[in-house]
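The structure follows.
Shown here is a partial selection of chains from the complex, left in place.
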Amino acid sequence: MRLKVSCDLKFNLEFPTPFIGMLRPQSGGYQEILKESYFSVPAVPFRQFTDSFGNLCQRFTTTAGFFELHSSAIAEIPEALDVNYEAGFVEIELLPDSVLPYLLPSRYCETDRFSQMAVSITNFSAHGYQQVKAIENWIRINIAYLPGSSDFPISAVEVNQRQSGVCRDLAHLGITLCRALSIPARIVVGYLLDLQPMDMHAWFEAFIGGRWYTFDPTQKDKKGGYVVVGYGRDAADVALYNQFGPAVYANEQLLSVEKLP
Amino acid sequence: MRLKVSCDLKFNLEFPTPFIGMLRPQSGGYQEILKESYFSVPAVPFRQFTDSFGNLCQRFTTTAGFFELHSSAIAEIPEALDVNYEAGFVEIELLPDSVLPYLLPSRYCETDRFSQMAVSITNFSAHGYQQVKAIENWIRINIAYLPGSSDFPISAVEVNQRQSGVCRDLAHLGITLCRALSIPARIVVGYLLDLQPMDMHAWFEAFIGGRWYTFDPTQKDKKGGYVVVGYGRDAADVALYNQFGPAVYANEQLLSVEKLP
Amino acid sequence: MRLKVSCDLKFNLEFPTPFIGMLRPQSGGYQEILKESYFSVPAVPFRQFTDSFGNLCQRFTTTAGFFELHSSAIAEIPEALDVNYEAGFVEIELLPDSVLPYLLPSRYCETDRFSQMAVSITNFSAHGYQQVKAIENWIRINIAYLPGSSDFPISAVEVNQRQSGVCRDLAHLGITLCRALSIPARIVVGYLLDLQPMDMHAWFEAFIGGRWYTFDPTQKDKKGGYVVVGYGRDAADVALYNQFGPAVYANEQLLSVEKLP
């Protein structure tokens, strides 16, 4: 299917402010970008670099006062994401070098504290895809998905204590449990068609059977409609923007995801 | 100064054809991009990667028939490029790792065959910037700049025999002579304000005094107006596009460089 | 000064076990390696890769039973590390791309929770080196350095609650406080001459005045003697080895640091 996605960010800033943005969807994995647009009002110089997770990032300093960022893209994605219950666990020694960072603990994923829980949840699952599916199901049943319930990221330990969270929090718990079983897992942020309420979404991918598969503990019935904006170890790596400096007076975010004929 | 640059490419292709493009100016060095646009008609999926020279490249497969590529950007660049007759030769052991590839021979720069000539041209020059300036002057005097005179790149050896060439050929000779003196040098392709006749231009940079400086043996009086599209060891690395497959029926290229107020 | 450092690791493993090691000191920063040796008994194939922090890593699968890793190197390092109270804060927009990851929160450094504390500790310090020095001093006075007191890494939040920790814990707190002030900071693991008791050591570096400076809240009087083995965002990135699989029966570690004439 073909989706048009867009994100408009509006700021009112006291001072010129350094930003690092990650707002440009790229072709890769299951998605292909046909057209893409990115600009600010007023126009300011930006410099791009690719971070160690493969995301195309933008560095710029805003003007003071009202400042807007516009990003839009047309993406071609499959009707339904791949599902493969036969995809097996990949032995550590066979993992590509580039996948290894997704095995380690990270800011919001205290992998080193979840070994027992991960084993107990996946006790009766075949190694690989079915373990991750068991984790996804366990989270869906046991952790309440409450959009808008937390303003800043909380870690897997905290999510597990609180028994509820936003999409990002449930993804963190899923990632953490996968890594505790030596299954590489990474966070994905992006757009999701028909998400209610519309907002930037977060889900996760696990590396099994030699490739990445998509999992989303917050969405039982979605088979597709995901457009990736960024990948990372956890939410610390995939902020849509990092802003450095004094307070922002206003901050508005408008998202849209539209299916094209 | 602020320049608006654009490049429109029109093809008529017998078959869907794989392309690798390098058409998007990036911020970096002396230039900052304020706004940038890139798309094809009809729209096709493209995937981006950064090559080992830091260029942002696009991979895509065209449709058959008429196919157009549009690239435009607004760039902020200095009125006049830096000139520094005091910039000295950098000892090999102090060169950054990333600069080393620009010391070696490459497809169109047979460095290994120009040692004597390079020494003789720069015999009375202080080491560093003044050597490169002597090379630039020598080429300007001894090799005729004939825009449109060659359709495909020729190498430094051939340029030197022929005693004439297009901008790319004169740049190759300059790069080759620099490297023969252990001065890292690289080709630059891009836009030049008020170039006559308007076309994609090629010039070169040399690494002296700890940074890159710009040289252009084809332009005696230009002090600025250069917008970089790509860097490389020589023309083999910086084709605006590489196209693979059967013949192209038509191929039109429209460039413009306009100074904004 | 010239130091000979060595690390011998002995394991007794039930099964062949995948390892990722980071045991080979490299030239870089203030240190230069003159000679370096690395091997296992029995010899097993290893494959090397450079991680995103610049560390040279080794992947291999051990044999079952007794397995030893030997690493040694001769390093040339300055008598005293650089100290520069004038080194200033670097504006975010001027930081090199490669330094940006060291601004973000990471597994053991919950930067996002320490803003107020960081400001209060450095209230009267000039921006830059003196802020980091104030942080180092604050930790030395307020957090007890208890070698051997924790077996696994704890995070900055936990260290701050516990008011004591091993070298790694104090480094985590220092890094976290720096990042909370938008000063990039990274963990360093390696050897330290005359450390009591001898063990692998951890300290931190902060990016100020355009380069990295060394800080160590656990060592009041050491001016030099540090040999770097690895850099990272925190301890999750710089394990001397990550081992995947069943339990280890025995695990012995022998370190030595010797000053050469």
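The letters A, B and C name the chains in turn, as written, and every chain counts its residues from 1.
Here, contacts are C-beta pairs under 8 Å (C-beta built on N, C-alpha and C of every residue); 3 or more make two chains touch, one makes a residue touch a chain.
Quick caveat, the model's predicted, so the values are computed rather than measured.
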Going from the 3 copies shown, figure out how many the entire complex holds in this file. 4
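Following the convention adopted for this analysis, only the chains that are shown with their structure count from here on.
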Based on the touch definition given at the start, go ahead and assign the chain network to line, ring, star, complete or other. line
Centroid-based (C-alpha) most distant chain relative to chain C: B
Rotation angle for the CA superposition of chain A on chain C, to the nearest 5°? 180
Mean-CA-position distance for chain B and chain A (Å): 38
Quick one: chain A and chain C, Cα centre-to-centre, how many Å? 29
Distance from the CA centroid of chain B to that of chain C, rounded to the nearest Å? 42
Touching at least 2 other chains, the residues of chain A are none
Contact footprint of chain A on chain B as seen in their complex: 26-28, 32-39, 43-48, 50, 56, 74, 76
Chain C partner contacts - residues on chain A that touch it in the complex: 18, 20, 49, 51-52, 59, 61, 91-93, 97, 100-101, 103-107, 109-110, 112, 152-153, 182, 236-237, 242, 244-245
